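One chain of protein is taken out of this complex; the other chains stay put.
Letters A and B mark the chains in the order given here, with residues in each chain numbered from 1 onward.
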Amino acid sequence: MKSLTIAGMALAMTVTSTAAMADLVFPSLSYRTGPYAVNGIPYADGYADYFTLVNERDGGVNGVMTKLIECETAYNTQKGVECYEATKGEGALVYQPLSTGITYQLIPKATAAGIPVHSMGYGRTSAKNGKVFSHIFNYPVNYWDGASHAVNHILDLNSGDIKGKKVALVYHNSAYGKEPIRTLEELSKKHGFEFMQIPVDHPGQEQKSQWLQIRRTRPDYVFMWGWGVMNQVAIQEAANIRFPMENFIGVWWSGSEVDVTPAGAKANGYKALSFHAVGTELPVFDDIQKYVVDAGKAAGAGDQIGTVLYNRGMYAAMLAVEAAKTAQEMHGTKEITPAQMRDGMEALEMTADKMESLGMGGFGPEFNVSCDNHGGPGLGAVQQWDATTGTWSLISAFAPSDSDVILPLITEDSAAFAKESAIEERECA
Amino acid sequence: MFYRQAGDFKKSYREDIQTFALRQDRRAYYVLMAIAFLVVPFFINDYWASAVLLPFLILSIAALGLNILTGYCGQVSLGTGGFMAVGAYACYKIMTSFPDLNIMIVVLLAGLVTALVGLVFGIPSLRIKGFYLAVATLAAQFFLVWLFNKVPWFYNYSASGQINAPARSMFGFNITGAEAHAPARYLFCLALVVLLAWAARNLTRGRMGRSWMAIRDMDIAAEIIGVDPLKTKLSAFAISSFYIGVAGALFFSVYLGAVEVGEVFGINQSFLVLFMIIIGGLGSIMGSFIGAAFLILVPVLLKNVMVNGFGWPTDIAAHIEFILIGGLIMLFLIVEPHGLAQLWRIAKEKLLLWPFPH
Partner (left out) sequence: MSPEFLYTLEVILNGLMAGVMYSLVALGFVLIFKASGIFNYAQGVMALFAAMTLVGIQNGQVPFSHLINAVFGTHIHGFGWTLPAFVAILLTLLVMILFAYLVERFVLKHLVNQDPIILFMATIGLAYFMEGFGDLMWGSEIKVLDVGVPQGASFWLEDFTAGWAAEGSEYYGMYIDKLDLVATVVAIALVVSLTLFSQYTKTGRALRAVADDHQAALSVGISLRKIWVIVWAIAGFVAMVAGIMWGAKSGVQFSLSLIALKALPVLILGGFTSIPGAIVGGLIIGVGEKLFEYSIGPMIGGATENWFAYVLALVFLVFRPQGLFGEKIIERV
């Protein structure tokens, strides 16, 4: 009885809150609470602020205002599903859940509902194969690209020869953390380096055994696929055992201000992968200051601007807006549907000129998306932490990954998924 | 006034053992069943199915199962998440190995597999008691999650380590998979809930349930009067695990569709189900449902009120949601320490006598 009244009230709430369909609706499945809030807050702020900027500065996307519906997932799959179901009826154009677990939930569901999902630098790597995953996009990079970027970086450092070097991977013992293993195994065969795996269980506050093992075996390089508290502890422990920080390379989810600051000056020189620019140098940040912050419309506490994860949120929002613009042009209508948004994402072209015109010149790599390639060419860079100035800076140009190794793996994995889910491959012209 | 029947007049043995002793309760129950089976399916949409009703129904099954073990037999368990994972992975392996098997049979088989695993982890309960027993079940929790994460056979060697439920249907409606039909999923779970709740109700008031309660109330005394602790405790573990396994299988196949073991079936899930039965009422079938309703529906309701209704920022709303839920738990306890089901029972007794309490 009680539950029925409660349910009835909840129904009333959901009915009354349905939005007018005229806006372009972008749901933001964010997490500002829970164990990963530390990483979720800056991303969510960046994502929200960019849409505010588009509305305030440009009057929306080609005149149509955007509407951001934020929904708190606490990085929890069940809450993520609730958020998805609550927002999909409101005309949601694209989902960017910032969680590998929720992305896996959405892959079948959103595909069936015809809503595209953009998992930027996370989620299922083989979604790059657009023939199998018609509605899932993971441009500009995926984890397997990341593994290859890290190996390419150490190849560069050793003038192309890493035979006999020892590389350890410290990873979050979950689907996310295990992603790069296959690729690194293949790459170790190709380049002849020795590869060792060191898992860390969730949440990762105690990593003494792992780092003692690293201290004992003395790998030349350590890669890290971590998230949440695992990052901070790993960087601290690496500093404690005096592992040379410039040989310690994290994935892009292990390389933001929040990860390195607890270790203080000892984190100096730590490296991480990235696929977008850092800092607040570009003109777009002046606009954000003028139209968003000074107008009192900044999301959250407004203190995250320019941090790595804030910029990443902004980058994700920018790509979504550009895809929406592309869709508007393609279909000759301003109020696009999720299906048209999908087409727009598939035809997205990020050129240097386009980014320049947005005040974001060189913010990310140049790339094209196509029907059979939903991941772009996989360009990534390496950034390094300077503890004295407290800033990250890119130390390499955006460079491609080793597609000879990665493409066969993607074909293999997507074929397995297609078989398991009985999906027929699409024809791509 | 509210109840038209006054006092307790049982004329036959049959009347005495009725689950719903009052005619009005009985009618209310039939009406509720009629609405749940005949009305709700026509109005249910994806949001209501996926966000509200499915998690409520499925976790009610888990809470029923845990209540059998903890509430009726007195054995504390913190391994619910791990046992749900067993159900989910058993379901996945059976689904992918025998694609033609009916999904209902698959779910029940998954429950049976879990019952066997539960039996094994129940063995330490013969020696270790009370809070200390929690360690055996916690060992199960962490070990099972680690195992499913580590051994590729369980997830069919997929590169991601996640398991995805393939599409299965019953009577022409998709129950699992991407195109699943919301009313069909709902009815599938509802049917299982009603069946299992009915079974639990009758198990707990039969010979088996009485021996469970005897062990719970004082195991040595029970042993002396001829209750076999080995059989009783292990049967509670097996039956409880069966329920939890079914819940896990449904959670994976019908509700989520894709699962990563550490995230979905972690220790948090174990605690959540334990909270449900404590808040709802230990040793009460009704309590399992009320507890599940409280911890699933109230957060969704609060969130909808605060975020959609008042338009508050999501993070502040989430923090206040925690404060309110914590506050409510403490408040209910101070008002009635034996759970919400007891509160309900007392309210009913008062109403029965009202307005003439003597």
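Odds and ends about this structure:
What we mean here is this: a residue touches a chain if its C-beta (ideal position, glycine included) is under 8 Å from a C-beta of that chain, and two chains touch if they have at least 3 such contacts.
Values in this document were obtained by computation on a predicted structure and should not be read as measured data.
Residue in contact with the omitted chain (choice from A:Asp201, A:Glu322, A:Asp343 or A:Asp413): A:Asp201.
Among A:Ala239, A:Ala272, A:Met318 or A:Ala381, only A:Ala239 touches the chain left out of the display.
The hidden chain makes contact, of the residues A:Asp161, A:Asp303 or A:Asp404, with A:Asp303. Screening A:Pro27, A:Gly46, A:Gly121 or A:Gly228 for touch with the missing chain picks out A:Gly228. In the full complex, the hidden chain is touched by chain B at residues 124, 127-129, 131-132, 134-136, 138-139, 142-143, 145-146, 150, 218, 220-221, 224, 267, 275, 278-279, 282, 312-313, 315-316, 318-330, 333-334, 337-338.
Residues touching the missing chain, restricted to chain A, are 32-35, 37-38, 41, 173, 197-201, 203, 205-206, 208-209, 212-213, 215-216, 218, 228-229, 232-233, 236-237, 239-242, 258, 261-262, 264, 266, 296, 300-303 (touch as defined at the top).
Quick note on the criterion: only the chains that are shown with their structure count from here on.
The mean-CA centres of chain A and chain B are about 36 angstrom from one another, to the nearest whole unit.
Taken together, the chain A residues at the contact with chain B in this complex read 1-3, 6-7, 9-11, 13-14, 16-17, 30, 32-33, 41, 70-72, 74, 76-78, 81-82, 84-86, 88-89, 100-101, 104-105, 107-109, 111-112, 124-126, 173-175, 178-179, 182, 201-202, 300, 409, 413, 416-417, 420-422. Chain B meets chain A in the complex at residues 28, 45-48, 50-52, 55-56, 96, 146, 149, 156, 158-162, 164, 166-167, 177-179, 255-260, 262-264, 266, 289-290, 293, 297-298, 300-301, 303-305, 307-309, 313-315, 317-319, 322.
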